[in-house]
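Rest of the complex left out; these chains stay put.
For reference, chains read A and B in written order, and residue numbers begin at 1 within each chain.
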């Protein structure tokens, strides 16, 4: 592989790390428009046991479960295994996820794997397929703990 | 952009990832001198609600709250969105933070965003500005759990 192709591969990895980070941070910020901008228009989103969605469907469930509620989520992406093949790429990410519902002090901790596919279209890397499979779920109540949770931009 | 400039951009990203890792790991290790070495002398550190600090002020509060106490901290940086513009850069990081106070078995879990600025000075990337905004804080007591916590270099 010539030097320019090798640099292109490294740039693709950098762009895909930034894309996934932008997606996960936008999930935490409840920023539906930025979430949407991470996906190709024809992307397939497979989130068992919630279901399989197109981009509009994902934005719908995200609005219903996160944007319009007082829950506070943390999405952290770890252990990226990224494989690049010209303008296509695949990745596995290990997700650490925590959510709190301040209404009833319930929480959920989740760990699992993302299996993603990406494509570079018009010079921009986009998610074309993502599957998130929970590996471990813990549900509980924050009894005896005090919680202070607020979204950025609100009083903290 | 010519190939050398593209390689320089990738090197800058690599250096900034290493710089943030060095800072976060030094926080866990209570290594004040390494923490100091990550910052430009004129850096601004904005840690609401603790306050805004210069580097001496940061080392002062770090010494008071961490180095001189028996608390055990974990600082983990996630979801880096890094933007490089020649010898300046910006980044957002999603922080996972946990602390335990072995004196009273209290703990704090925190998730939030760092907004950082960096500059390359004398060939070395340094933090010139960092703001850490908690998004989610959980305080509680480790009742019913047994804790074994020790700093590296001590008996573990």
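Definition applied: a contact is a pair of C-beta atoms (placed from the backbone, for glycine too) under 8 Å apart; a residue touches a chain by one contact, two chains touch by 3 or more.
Since the structure is predicted, the reported quantities are computational estimates derived from the model, not experimental observations.
**Student:** Wait, 2 copies are placed, so what's the full copy count for the complex?
**Tutor:** So the full homo-oligomer, as given in this file, consists of 3 copies.
The rule is short, and it goes like this: only the chains that are shown with their structure count from here on.
**Student:** Centroid from C-alpha atoms only, then distance chain A to chain B, rounded to Å. What do you get?
**Tutor:** So the centroids are 23 Å from each other.
**Student:** What part of chain A is in contact with chain B in the complex they form?
**Tutor:** Where chain A meets chain B, its residues are 3-4, 7, 10-11, 14, 17-18, 20-22, 24-25, 28, 72, 74-78, 96, 98, 100, 142, 144-152, 156.
**Student:** So in the complex, which bits of chain B are touching chain A?
**Tutor:** 3, 6-7, 10, 13, 48-49, 76, 78-82, 92, 94, 96, 111-113, 133-141, 143
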